[in-house]
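Here is chain A:
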Amino acid sequence: MGQQNIIDIQVSELAAKVTAMKSEGQRLVQICCTKLPDKLELHYSFDKNYDFTSFRVTLADATVKVPSVSGIYLSAFIYENEIHDLFGIQVDGIAVDYKGKFYRTAKPRAFNPEQTPGGQA
Partner candidate 1 sequence: MSLLGMTGTIIKNLCAGPVTERYPFVPKEYPAGARGKVNIEINKCIFCGICQRKCPTAAITVTKEPKTWVIDRLRCISCSACVEVCPKKCLALDVKYSPCSVAAQKDSFLPDAGTPSQTA
Partner candidate 2 sequence: MSGRTVIPFGPQHPVLPEPIHLDLVVEDEKVVEAIPSIGFIHRGLERLVEKKDFVDFTYVAERICGICSFIHGMTYCMAVEELLKLEIPERAKYLRVIWSELSRIHSHLLWMGLTADAFGFESLFMQSWQLREKILDIIEETTGGRVIFGSAKVGGVRRDISADKLQDILKKLRSYQNQFAEIGGVFLRDATVKHRMQGVGVLTSEQAQVLGAVGPTLRGSGIAADLRMTGYAAYGKLGFSPVVETAGDCYARCQVRIRELDQSVDLIEKAAAQMAEGPIEVKVAGTPTGDFFARTEQPRGEVIYYAKGNGTKFLQRMRVRTPTFANIPPLLTMLGGCQLADVPVIVLTIDPCISCAER
């Protein structure tokens, strides 16, 4: 069975850490967001030879801007659009930005409806 590691990192370290993963030849597995009562958690997960590593980034709320990693891993754009459309996370500089038109849900930010649109003021 492959190993599984979850590592806590800061938003500011994200780009450097993800670049390091890319140079190791890791594959980007997924990016996901978890809404907790008082904060939001992002997981950036990687895999190499079935060993699994996940970076956990904690955000105070959806007004915190997150740098995009789609410049490093192009396939990240699809996950970043997803967390933007479902949780209202502000991701800066997505390689292919659908601007909220990727998930056409009936209600905006379906998984985080209480959050006022952050980062637009």
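Keep this in mind: a contact is a pair of C-beta atoms (placed from the backbone, for glycine too) under 8 Å apart; a residue touches a chain by one contact, two chains touch by 3 or more; residues count from 1.
On the choice of candidates, all candidates are chains of the complex that A comes from, given by their letters.
These numbers come from a predicted model, not from an experiment.
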Item to check | Which of 1 or 2 touches chain A - same complex, any copy | outcome: 2
Checklist outcome for this item: The answer for chain A against candidate 2 in the complex is residues 1-2, 4, 6, 27-30, 32, 34-36, 43, 45, 50, 52, 54, 73-75, 77-78, 82, 85, 98, 101-105, 110-111
